[in-house]
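Missing here is one protein chain; the remaining ones are kept as they sit in the complex.
Chain lettering (A and B) follows the sequence in which the chains are written, and residue indices restart at 1 in each chain.
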Amino acid sequence: MRFSLRPQDDTFYQFFKDAASNIVKGTAILAELAEPDVDVQSVSERLAEVEHDTDEITHELYNKINSTFVTPLDREDMYALGSQLDDVMDYIEAAGNLVYLYGLSELPSPPREMLELINVLTAQAQITVEAMSKLKGMDSTLRDYWIECNRLENDGDRAYRMLLVRLFSGEYEALTVLKLKEVADELEKACDAFEHIAHTVETITVKES
Amino acid sequence: MRFSLRPQDDTFYQFFKDAASNIVKGTAILAELAEPDVDVQSVSERLAEVEHDTDEITHELYNKINSTFVTPLDREDMYALGSQLDDVMDYIEAAGNLVYLYGLSELPSPPREMLELINVLTAQAQITVEAMSKLKGMDSTLRDYWIECNRLENDGDRAYRMLLVRLFSGEYEALTVLKLKEVADELEKACDAFEHIAHTVETITVKES
Partner (left out) sequence: MRFSLRPQDDTFYQFFKDAASNIVKGTAILAELAEPDVDVQSVSERLAEVEHDTDEITHELYNKINSTFVTPLDREDMYALGSQLDDVMDYIEAAGNLVYLYGLSELPSPPREMLELINVLTAQAQITVEAMSKLKGMDSTLRDYWIECNRLENDGDRAYRMLLVRLFSGEYEALTVLKLKEVADELEKACDAFEHIAHTVETITVKES
C-alpha cells in the first residue's frame, strides 16, 4: 500500500467497482443468447435495467468529482474511467436490444464467431471488475490486467473479422447480414471500449507509481 | 454576471454564436427534405455553402485562440467547442450531400423516422444557439440546456434505432437500404455531436462556477 498525500475517499473506488460489476451482469445476460430457448425480449429488458442503473452510478460519480476539492486520483482520469465503463455498458445494452428489435431470435442460433465475441467480452468484464478492486492499492498485478485486456481485445478483433467473413459468405440473406452486422458492430465497440478502460488504468498507475 | 480576472473579449463568444447560428440554417435547409417537391441539388449546394462558411469561422477562432495571450475561457475548452460545432455542421452537410449523390429523391418520401431524427436536430440546433448567447454571462439556465440536449439525444437515438428497424424490414431493396443507412448514420452522428457540445458547455460552466 503506497503512501499518498491525497485523501483516499473510498466512495470513488466504490463507483468504479459498481459500474464494472454491472458490466459483469450485462455480459452474463448477453451470454444467454447462446441458449436454444432464450427469451430475447427479457434479455433486452434486463440489459436496459442494468444500463439504466449504470447511468445513475456514472451521474453520481460526476457529481461527486465536481463537488470534491481534492480527489484521490486526477479528475480527468476519473471522468475518463467513469465514462468508459458507461460506454461498455451502452454497447452491450445496444447489442441485446438490436437482437430483439430486429427479430434475430428467429435464426436457429447466432453465428459461432458472435458467441466467441461474447465470450471475449465476458472474460474482459471479469478481469475489469477485479482490476477495479485493486485500483485503490495500486496493486502491482494491475500490469497483468492491462496486458491481458489487450490480448483479449486482439482475440475479439480476430473473432469480429472472421464473423464478417461468415456474414458476407452468402450463408445469410442480405437484410439478415445487415442486422447481424449491426449487432456485431456494437459487440466490437464494447470490446474496444474495454481496452480504453485498460489504457486509463495504465495511465493512472504510471502517474501514481 | 460573475466577476472574472480574465478579459472578456466578445470576439470569442461571437464565433460560437455565428457557428451555432449556421447550424440553425443547416437544419432548416435539411428540413426541406420533408417537402414533396424538394430540389435536392439545391439543398446539397446551400448546405455546402453554410458548411464552408462555418469552416472559415472555425479557422478564425483557432487563429484568435493562438494569438491571444489570456483567453476568456480555457484554451482547450474553446478549441473543443469550436471543433464540435464544426463537426455538427459537417455531418449535416454530409447527410444532405448523400441524399443528392445517391439520387434518393426518387423515393416518394424519406422514412418517417428519418424526418423525426431531423426534427430532433432542429430542436438541438435551436437550444444550442440560445446556449451560445448565454455563455458569456454563464447564465444559470445553461444547466437546463444540457439536460434538454441530453434528453433530445436520447430521442434521436430511439428514432435512429427504429429507423434501422424499418430499413431492415424488407420495405426497401438492399441498395436503397444501404444508401438510406449512410444518410441515417450522418444524422445520428450530428445528434451525438450536439451532446458533445453540451458536455463541453457543462465542463466550462463547472470550471467557472
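Everything below uses one rule, namely that a contact is a pair of C-beta atoms (placed from the backbone, for glycine too) under 8 Å apart; a residue touches a chain by one contact, two chains touch by 3 or more.
This one's a predicted model, so the numbers in the text were calculated from it and none came from an experiment.
Q: With respect to the chain omitted from the figure, which of B:L101, B:L115 or B:M138 is a touching residue?
A: That would be B:L101, which touches the missing chain.
Q: For a quick check of understanding: of A:V43, A:A159, A:V177 or A:V201, which residue touches the chain that isn't displayed?
A: Looking across A:V43, A:A159, A:V177 or A:V201, the contact with the absent chain belongs to A:V177.
Q: Please output the residues of chain B touching the missing chain, sorted low to high.
A: On the side of chain B, residues 66, 97-98, 101-102, 174-175, 178-179, 182 touch the unshown chain.
Q: Under the stated touch rule, tell me which residues of chain A contact the chain that is not displayed.
A: 161-162, 164-165, 167-168, 170, 174, 177-178, 181, 206
Operating definition for what follows: only the chains that are shown with their structure count from here on.
Q: Starting from the mean Cα coordinates of chain A and chain B, work out the distance between those two points in Å.
A: Spacing between the chain centres: roughly 28 Å.
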